[in-house]
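Note that this complex is displayed minus one protein chain, with the remaining chains in position.
This part shows chain A:
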Amino acid sequence: MATLETTETPGEGAGDGVRRRDFINLAAVSFAGVGAATVLLPLINQMNPSADVLALASIEVDLSAIKEGQAIKTIFRKQPLFVRHLTAAEIAAADKVDPSSLRDPQTLEQRTVDGKKQWLITMGVCTHLGCVPLGAGEGEIKGEFGGYFCPCHGSSYDTAARIRKGPAPKNLEVPKYAFKSDTVVQVG
């Protein structure tokens, strides 16, 4: 090493134009770069949801008290959840629509559990910018398609909670859920 240095005139290339110093520079800067990126990682990652937020609580909902035509609002993962008992007329209205004419094509079957078509369980979060649509509470307006109406920017959802009008791009999200008995459903 020492001999190599003495034979080299500083600032001049060693034949192929690459100096020993270039290599050292490059190696040192890359190493520092990798180090800085590594330090950045926890600084960015700390902003992701913490363990307690992520602890995916699942909830059980008792359906026995919800009469036909009624709906309830409850909380699932800190967000509103709508559980709605559809009437025969509402089911018929939802089935009448040709899914291919929809912005987010889905049938009522695809959005409910087999044989439990009358139970429409969706998140109460407008897919536009996240407001809580009206229509689940007693006396709230349901919009021109009889399902839900988001007051923020005027998105209307139908009786299968599918987007029909307004700026929202998707149907109200259907969370994962399963019936534990005829009247109890576990969400999450």
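One rule holds in what follows: a residue touches a chain if its C-beta (ideal position, glycine included) is under 8 Å from a C-beta of that chain, and two chains touch if they have at least 3 such contacts; residues count from 1.
Heads up, the rule we're going with is that contacts and distances are computed from a predicted model.
When the unshown chain is looked up in UniProt, the name that turns up among "Cytochrome b", "Acyl-CoA dehydrogenase family protein", "(2Fe-2S)-binding protein" or "Acetyl-coenzyme A carboxylase carboxyl transferase subunit beta" is "Cytochrome b". Of the options A:G33, A:G69, A:P105 or A:G130, the residue whose C-beta touches the omitted chain is A:G130. Between the chain not shown and the residues A:V18, A:V34, A:I75 or A:A178, the one that touches is A:I75. For the chain missing from the display, the contacting residue among A:R20, A:R103 or A:K180 is A:R103, taking the whole complex into account. Listed by residue number, the positions of chain A touching the unshown chain are 47-50, 53, 73, 75, 77-80, 103, 124, 128-134, 150-154, 166-169.
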